[in-house]
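Removed: one protein chain of the complex. Kept in place: all other protein chains.
Chain nomenclature is as follows: A, B and C, assigned in order of appearance, with residue numbering initiated at 1 for each chain independently.
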Amino acid sequence: MRYLTAGESHGKQLTTIIEGVPSHLPITQEQINDSLRRRQGGHGRGKRMQIEKDTADMTGGIRHGYTLGSPISLVIHNDDFKHWTDIMGEDPFPEGKNIRRTVSRPRPGHADLNGGMKYGHRDLRNVLERSSARETAARVAAGAVAKVMLEELGIKVAGYVREIAGIVSPFDESMSIEERIEKSHASPVNTLDDETTEEMKKAIDDAKKDGDSIGGVAEVYVEGMPAGLGSYVQYDKKLDAKIGFSVMSINAFKGVEFGIGFEAAKRNGSEVHDEIGWDEERGYYRKTNRLGGFEGGMTTGMPIVVKGVMKPIPTLYKPLQSVDIESKEPFSASIERSDSCAVPAASVVMEHVVAFEIAKAISEEFPSDYFPRLKEALDNYREEVRNF
Amino acid sequence: MRYLTAGESHGKQLTTIIEGVPSHLPITQEQINDSLRRRQGGHGRGKRMQIEKDTADMTGGIRHGYTLGSPISLVIHNDDFKHWTDIMGEDPFPEGKNIRRTVSRPRPGHADLNGGMKYGHRDLRNVLERSSARETAARVAAGAVAKVMLEELGIKVAGYVREIAGIVSPFDESMSIEERIEKSHASPVNTLDDETTEEMKKAIDDAKKDGDSIGGVAEVYVEGMPAGLGSYVQYDKKLDAKIGFSVMSINAFKGVEFGIGFEAAKRNGSEVHDEIGWDEERGYYRKTNRLGGFEGGMTTGMPIVVKGVMKPIPTLYKPLQSVDIESKEPFSASIERSDSCAVPAASVVMEHVVAFEIAKAISEEFPSDYFPRLKEALDNYREEVRNF
Amino acid sequence: MRYLTAGESHGKQLTTIIEGVPSHLPITQEQINDSLRRRQGGHGRGKRMQIEKDTADMTGGIRHGYTLGSPISLVIHNDDFKHWTDIMGEDPFPEGKNIRRTVSRPRPGHADLNGGMKYGHRDLRNVLERSSARETAARVAAGAVAKVMLEELGIKVAGYVREIAGIVSPFDESMSIEERIEKSHASPVNTLDDETTEEMKKAIDDAKKDGDSIGGVAEVYVEGMPAGLGSYVQYDKKLDAKIGFSVMSINAFKGVEFGIGFEAAKRNGSEVHDEIGWDEERGYYRKTNRLGGFEGGMTTGMPIVVKGVMKPIPTLYKPLQSVDIESKEPFSASIERSDSCAVPAASVVMEHVVAFEIAKAISEEFPSDYFPRLKEALDNYREEVRNF
Partner (left out) sequence: MRYLTAGESHGKQLTTIIEGVPSHLPITQEQINDSLRRRQGGHGRGKRMQIEKDTADMTGGIRHGYTLGSPISLVIHNDDFKHWTDIMGEDPFPEGKNIRRTVSRPRPGHADLNGGMKYGHRDLRNVLERSSARETAARVAAGAVAKVMLEELGIKVAGYVREIAGIVSPFDESMSIEERIEKSHASPVNTLDDETTEEMKKAIDDAKKDGDSIGGVAEVYVEGMPAGLGSYVQYDKKLDAKIGFSVMSINAFKGVEFGIGFEAAKRNGSEVHDEIGWDEERGYYRKTNRLGGFEGGMTTGMPIVVKGVMKPIPTLYKPLQSVDIESKEPFSASIERSDSCAVPAASVVMEHVVAFEIAKAISEEFPSDYFPRLKEALDNYREEVRNF
C-alpha cells in the first residue's frame, strides 16, 4: 500500500490516490466521512472548520460498496474555491492585472521562508497553500481506508490527546480500547478524562484570549496486532521506525516515542523490559507493556502505544518578529484567522497515519490482493504464533 | 544514496554496500576505521569490545584514495570466527552431531521471541545473531563515508551523550561544534562536561555491580546545512521525518525529538517558534533554534539538533522472567557477557546514521555523480539562498 | 518524479497525481489537452472515441500558468458516467436488485481471467474496467507534463507508427525530428510516409470488415539528450532498461528494442557499434546511431530510438474460444464495440511514457526543485560534456 496526495489549501480540491488495497473489502463513503468529520472537530478550532464540511467523493477503485483492488481515488472538494478562483486559478494570469493576497512576509515556524528559497517562490502563498495542515485531510482519507481494513482484521486503532499546554491527562493504563475510543469521542478536546477535558478547554480559551497558541501530546493505541510484524533483519524494515516516520511527517510534530519512551533514559533495565509469560490459551504474552508493543523493530503482540508531540501552531495573534523578503524590513508576523490549539485534531490525524502504516505493513507481509485471502492468512498466522 | 548491510554477530564478517556516492571524493580506510574505533570505545563496555578491533576492508568502489562512483563495499572481518565455525558455519550440519549453543530461551527486550515466531526459528540463535547491535558497526561504516562527504561540503556532524540514567549533562547551547566534538571525544562516556562524565562513569559502574543496565539520551548536532533541504510537498519528503526514521531504526532506541521536542507540549507558541532575522552578510537567520533546524520538513539553515533515547540494554545480569519455548517452563533470563550501558557507543552510531541521511538528502537534491560538480552546485545554491 | 493513476473505464473519472515536477515551469491546460486529443485520433478508432472528448482538469499543483513544485493532479472526467451510475456506482448495491452487465466470460488476450483469479472477482467487469486501455489517457496526461518540461530544456520527443500488419513505413533516417512530428501529425495513422498511410488505412479497414484486428510497431525518437544520463554502476540504474520497462508496461505491448534491436543478432560487431568522432564545435559524437542512443545504460548524446510492438487488440469481432467461469461451458468470445487497430493511438501513448521516463531521469540527476535552477545546471553540464 502506498498513497500520494495533491491539492492546495484554497485550491479546487484535495486528492488522494491509494494503491494496493485488497479487493473485496466492504467500505462506504460514510466511514471515510466519519474520519474527516472527527478531524474537523475539537474545542478551539478557528472559523475555517465551519466553512469546510469535508466529505470524500469516491472517484475510483470502489464499486457497489466494495474495493476493486484497483487504486482508490478520493476527492475532498473545497466549496470555498469559488471565492478564490482569481487568486488560485490555474490559467495564466491576465497581463496588467495584479494578483491579490500575495505574501512576502514569511511566518516563523512555517515552511514559508525555507520553501520560498527552495522552490524559488517570491510569492510565499505558493508555499503556504501546500504546506498548510489542510493537507492532513487527504491523509486522514487514506488512513480511513486503512482503518476499515484493520477493523475487518480485528485490529482497533484509537487516537486521543494525552497532554495540552502541560496539562497531562491521568488515565488508567488498563482502560480498554473501546473505552478509550468512547471517551475520547465524547470529549471536545479528544482526551480520556472529564476533569482534564475542562482544564484543557480553559487552557485553549486562555491561549486564544492571549493571542497565543499551545501544543501538546497525542497518543495512538493499537490493539489486536499479531506478533512479528516488521523486522530486525535490515534497518529499514523496522516497523516502529516506519510508524515513527509517519508520525514525524505530520505537520508541526517535533518528536515521537514508543511506550515509556524518553522515560527509559531514567530507569534501570530491570524496570524497563517486559517479562515474558505463557499460558495455554493466550500463548506468549508480556506481563507489562513499557516498550509499547515493539521489540527488535517487530510487534510483540501487545498493544502498540506511540506518542507524538505537536508544537503550538505558529500562526499567532501574538506576533513574532520576521523579515519581509522584498524590503528586507523587519515586521511582526501577520495575523491570520487561526486556531489557538490544534492538538485534538492532530490526534485524529496521527491515529490515521499510524493506521495506514500498520495496514501497509500487513499488506506487505501477507497476501494482499483479495481481502478474504488476506484475512485467512492472518488468522492462520495468529494461530501459528499462538502455538509457537 | 542507499545501503544494505549483511552479516551475523558471530559470523564471518559484516558487509556493507553503499550505492550512489559521487565519484572523486577523497577517502581513506583510516577515516572509516576512526569511526569504527569510536563506536567501540566508551566506559563500561563488556569484554567483547576488546576481542573485536573493527577495521573496514575496502573491497569495491574506491581506487587510489578516491571514490569511483561505483558502489562501495566495506567488510568488517570477525577475527573470532575461527572459534565459531561449527556453530555458525554455512554448510549443512553433519547428521548425528548436535549443534552447540542453541537458544530456546527468549530474552525479554530482545528480538528473540518475535523473531522466532516470524521466521519460524526454534533455535533463537538464528534471530539474535542478526538482531544483535553488532550490526551497527556496518551502519557506522556507511555513515563514515557519508561523514567524509559532508566534511568536504563544509557540513560537520557531532554526536554525544546528553543523559545517562537520569544524569543530564548541563551544557552551553552556544558551544561551537568543534568544541562539542573535542570534548565528547575526550570523555570516556562521550559527553560534553567533565563533572557529568565522572557521575555517568559512576552510574555505569554501579549498574554493573548491581547486575543492572541503564539507558540514556544521545544528541546529534549538524552545522553547515543549507536551508531548504527536505520538502513539505509530500509527507514522505520531510527530512526531519527521514532522520527520525533512521534514529528510530537504531537498536534499542525508543524515541526521537528535534530541538526542544516534547518540551514544546508545555510552552506557549511565542516561546517555541524562532524569530526570523536578516542581515547583509548572513542573509536570513533564526534568532533562536528551538525547532532544531527544521520548519515544514525542511532545514532552516540553523544547526540540526536531534535527540534519541536508548533504553537500557536488555541483556541483564539481574534476571527477568521469561519462558522456554520448548518446555514452556518459566525461567530467569540467561546471563550473557554484556555491557551495562551502551549509550556512549549509541551516540556514535546515531551520529553516523544521521550523517548518512543528510548526505542522502543532498545527493538527491543536487547533482551527485561527480563530487566537484556537486560541491559547486551546493555552493551556488548557498549563494542563491543568501541572496533570496 | 513519480505518478499514480486511478479510475475505471466507465467510472466517474481518471485521476493522475504527478509528484516531483519542478516549480516555475510554465504550463497550460491546452498543452495537456493537445496530447489527450492526439491519443484519441487515428484512423479506425471505434465509436467510443467520439463519445469521449478528453480534457484534463487541473486540480492541484498549478497556479496562474506555472507549476508550484507541489504535486500536480489532473482529472479526466467521463461525461458518459451518467449512463453508468447504477452499473459502476460506489454505494452498496440495493438488495434484491440485479447488477446489469456483469461479465462471466473472460476474453482471450485480456486481463479478465487472470485478474479474476487474482482478485477473486467473479464479475469480470471488476477487472476489465481497470485493465482497459482507457487508463492510458491518464498516463498520457502525466507524459504531457513531462513533455512540456523537456521542451523547455531543448529536448524534443516524437512518437509515430513504423509498421502495421506487416506494412513497414520506409523512411529516411536523417529526417529531422521536426519533420517527423509534422508528418506523423498529418497522417491519420500517425506514420511518416504518405503512401504507407494509405496502405495502412486500407489494412485497418480490411481488418474491420473481416472482424479481425491488427497490431504494429511504434517508434519514439528523442533529440537533444545530454550524454551520460542513466548509469552502469548498478543494474537498476540503466536508463534504457527503465525506458524499456515503461514501454513494456503499455497495454498490449509485447516487446521493445533500441536502435537496430533484434537485428543486432544477425550482424557482425563491426557493423553494430557506432564509431566515435570529435570536432571542436560539437565535441564528441557518434558517426552512426545503430545503438539507438545508449551505451552502458547511459545516453550517448545521439537521438534515442526505441521501438515497441503492440499486439492486435484482443477484442475481436471474429470470435475466439473461451470458457464461461460460472457454467464452465465453452463460448465464442463476446463482441464488444472496438477498434480494429489501436497502433496509431499507442504510438502517442508510447511517446508520452518515454517522455515521462526521460524527464524523471533528468529530475533525478539534476537539481529539480526550481525549474530555472534545473535548466541552468543542465546547460552547464552540456557545456562540460562538450569540453570533456
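Keep this in mind: a residue touches a chain if its C-beta (ideal position, glycine included) is under 8 Å from a C-beta of that chain, and two chains touch if they have at least 3 such contacts.
Treat the numbers as computed from the prediction; the structure is a model and nothing was measured.
K.L.:
Which listed residue (A:P71, A:G269 or A:P344) would be found touching the missing chain in the intact complex?
P.N.:
Here the residue in touch with the unshown chain is A:P71.
K.L.:
In the whole complex, not just what's shown, which of C:A137, C:V256 or C:V348 touches the removed chain?
P.N.:
Considering the complete complex, C:V256 is the one touching the chain left out.
K.L.:
Suppose we count only contacts with the excluded chain; which residues of chain C make the list?
P.N.:
Its contact residues with the unshown chain are 4-5, 106, 108-118, 127, 130-131, 135, 139, 163-166, 207, 210, 212-217, 227-228, 231-236, 238, 240-242, 244-246, 248-251, 254-262, 264-270, 272-278, 284, 286-287, 291-292, 295-301, 309-314, 316, 318, 320-323, 325, 328, 330, 353, 384-385, 388.
K.L.:
Contacts of chain B with the missing chain: which residues?
P.N.:
Residues of chain B in touch with the missing chain: 2, 4-8, 11-15, 17, 19, 22-24, 26, 28-29, 58-65, 68-73, 75, 88-93, 99, 118-121, 126, 129-130, 369-373.
K.L.:
Could I get the residues of chain A that touch the absent chain, sorted low to high?
P.N.:
19, 69-71, 228, 231, 233-234, 364-369, 373, 377, 381, 384
Everything below uses one rule, namely that only the chains that are shown with their structure count from here on.
K.L.:
For chain A and chain C, let me know how many angstrom lie between their CA-based centres, rounded off.
P.N.:
37
K.L.:
Indicate the residues of chain A shared as contacts by at least two other chains.
P.N.:
In chain A, residues 4-5, 118, 130 touch at least two other chains, as defined above.
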